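Every protein chain except one is present and positioned as in the full complex.
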């Protein structure tokens, strides 16, 4: 647990982050919305260089790792500020899946792995990805997995099929979650994580997945890939053999806070767009939309739900720091489904108020509406997380028979 | 009012329509989902030729107009069957906005207009569009409109700015709704409809609107256009001068039935996809998703809501036939917001059950999720229609003060 | 299946029913709301006598049974008209549980049973009740039942514990659902129905159940009772031995239509009260509540949902008549949860618009709010019915594994 910075320091940092996002990221959004990636990447390169120069870089990491050294709740607030723009995290090298991989390697990589894989990522020189979900199996039950790695002659030979590998397009390396010990009694001890360069022989890029109208590029893309006897050195094992689930679980705890606070930031932006449009758009001369009670109710409900979501996430972040991610798993699951649903509702209202403009890619609303529908699905669908919360709640009644154990695997 | 065909005839027709859609339209859907329009248009050309040969053409029209001669409720059921695929209406020449334009011209065009504009449309040789909504004004209050046409020297000179002109891309002509009589006392008598060839000088195609990730093409596109002193003959006036709102209102009544029944068809398809996936997808070996109560509830609620939506639309269709669109306007507004919201919920559930696959363009679910978000906005947003229903309901209490008249204009 | 009466006859009957309810039942409601049963019963005695004289009696029954000879959909519409007042069904001898018992005995009683038990009920001279639910077991799984009857020496000896025995208070006889054949292989063939006079020795009235603030009296009460070795003649068996579930299932099919259409009637009354109050109540001088968009939306949503509910029930009624209750069970379950939830929402909105007055027993709204919360529970909770609908829907996909069979027993 990192000590929280003095509030005034955090406020100052938040102010800098907000200004940077508003001044540097927001102007680039139109290129993302228009899928004009060439212009976007050029612009982002400048922005990222400036962010790094300004000390707005790797903010989630500890000071010794070159980051801002924030407590989890404090970084949560930074993540909200970055979430104002879909480019905020990318601009500051805090984007998924790279940030999760950084934390993974900081915790578990060997020195050699750190030098080869981590450092270029920290420096923003390469991108990475994380290959876990498989098309053949429900992501909600990660213990059922078909991809394998066999250790032979000092090398891992990997065969498998993955999809929703975010950012594979252009990434330098992947963390692959594969079954290495299929006969282990404990089904949570059968998988391991292995570092795989994306230019390895036998690693096929099947396609970029078309997500709600976008194949996208780079960080914003998700790929389907196949491993055909891909060979990597034994030393590319990340963490202990059979420790894949344990590592995945560690990776997801703080990651949920990052994600959920990013969504809170999206809610704030959407509500702001809603209010500005409601004030400016007239339904008759001199009568702005904001005079309509229906619009006022959308504003009020969005404000109350967004504030409640933020407080719930910060409370979970404090619980993780205080009690650890395992003890806080009920809270972590509660924020996942609560905030993802709040996000969907707030975006829906903002679109409705914008009328025809709302469904156009002229604002970020449609981008989020399309790309955050997955928020209720990835990292465990609503249904899995509700079952987890119920199971944790029922623990308070030890004399009572618990509900059947939810299938949740690493999601908790 | 057209007499209903014997039920057995209708059932036979529905059977033929369903088979045609399943066999000819569904196989082409992947090209639409992938924005592979070249292949799509080629395939559709064959399908449309075969549909016409098979008598599945212009089905909404009366027998004397070459259509199926169905009552409005009966055609409603056909529209539902066509709605099973996003290509069903296009395949049978019943797609918006062409079908609305056909009905408009059948009712109001001169013989010369019918020969020049209508007949090629009925034959499927050209496409058309309808230019009403303006970016500068809320679509929910169509009496506020800036586009104008002045009659000078036997010609109309049109200036204006329109968007959400569906299908402008590739259309041969447009119906333009413009202010011709700005000084008329009755604000509903200021606008007229004028037929405009799309290759007219001064008609600028500003852009295809990017709708939730798609600019699309042809029927599936929506454009922003500008009229810069566009001149057309005086004879291109459609219907009476100052009659634009009256015609628009006529056009929308049956159109709501078509749309709403199409949405019911979408719901049926989405529910079918949901059920098949729930049966096939296993969350653990031997345990399909359909065994989960959460999934069962989504199925049950979707079934009940879809059936209720269908019955409500058919009831409105019967009311229109029996009492006329004006008397039925409360019912027409009720189905608009009810079915559009049912559609959104059913699609959302189907996506949720599909998990990651649900957000991909690999099924039609994501296509509809993106492109039917507008259903709660176009042709009058939910909020306008709810106000209409309330006003009609309050008419039952004549001694009571009515609610403030809703701004609804042609939407009812 | 009874042929539908000509529409004009039905309309005339509905007009008479509506007038009778408005003129004779509504004025007595205040006594029900105030629990002033003495005055209520006196008033109802007059009203019932007049209803019988006017031919508004036993309306659900066939003409040969002295009823109105209506088809199920037609009686559904009558039930809606009666439902306008909480006293409508009682006034016309169509109240639960008596109407269900009449149908049961008309179908299955011996001539002797009809003479002794049925005729006085048809004549309105006695009241009856139905004892099935047991406190120890979830009503949603009626195959788990502890009450028993043993046949010894030409007599049934009944032991058991029942609650929610509606109308036990003052009833002349009960139909008791008890296990007579505990060892039958088919768990649906273990229970039987037995007619039991309420003054039988050993039949203990434990208490009238306090339902949401009311113990009530007579038809409006629900009791907890115990059978302590109650003995009745062997001839009191109703229908075949072991046929209890079969009879219960028959009893519930049309009963659902009655109930659901009654709820639709309640919705219409609540919406009418809402509108009248919204028109009359001013939030500022000259500004009635009905001018507020929030109120208008409540009106619009209530109108649309109530109409959809009615159409869905009538569709289910037609399906029962056309295909039988078993084939229509999906539709029957769909209306149960759909209409019960519509009812709760409409009542909630009407109360909200009434403000403080809404929570007072000064209008029937609070009465219904309290006493119809049970609508989502009795005769199978929402959750059971949703599972039934899902199971029926999944039957359309025979190649797919069905969801686990819902525990529904007689509820379907």
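A, B and C label the chains in the order they appear, each numbered from 1.
Quick note on the criterion: a residue touches a chain if its C-beta (ideal position, glycine included) is under 8 Å from a C-beta of that chain, and two chains touch if they have at least 3 such contacts.
All values reported here derive from a predicted model rather than from experimental measurement.
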Residue of A:159, A:181 or A:315 touching the missing chain in the full complex: A:315
Among A:71, A:141, A:223 or A:338, residue touching the chain not depicted: A:338
Option touching the unshown chain, where A:52, A:150, A:226 or A:303 are the choices: A:303
Candidates A:110, A:246 or A:293 - the one touching the absent chain: A:293
Contact partner of the left-out chain, one of C:58, C:71, C:101 or C:133: C:133
Chain A residues that touch the omitted chain in the full complex: 271-272, 275-276, 278-280, 288, 290-291, 293, 295-297, 299-301, 303-305, 307-309, 311-312, 315, 330-331, 333-335, 337-338, 383, 385-391, 393-394, 396-397, 399-404, 406
Sites on chain B contacted by the missing partner chain, in the whole complex: 292-294, 297
Chain C, residues in touch with the chain not shown (by the definition above): 33-35, 133, 135, 138-141, 144, 163-164, 209-214, 281-285, 289, 292, 294, 351-352, 355-362, 366, 369-370, 373-374, 376-378, 381-383, 407
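Just so it is clear, only the chains that are shown with their structure count from here on.
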Middle chain, criterion being Cα centroid separation: B
Averaged-CA centre spacing for the pair chain C and chain A, given as whole angstrom: 52
Chain centre separation in whole Å, for chain B relative to chain A (CA means): 38
Residue numbers of chain C (touch at least two other chains): 292-293, 297
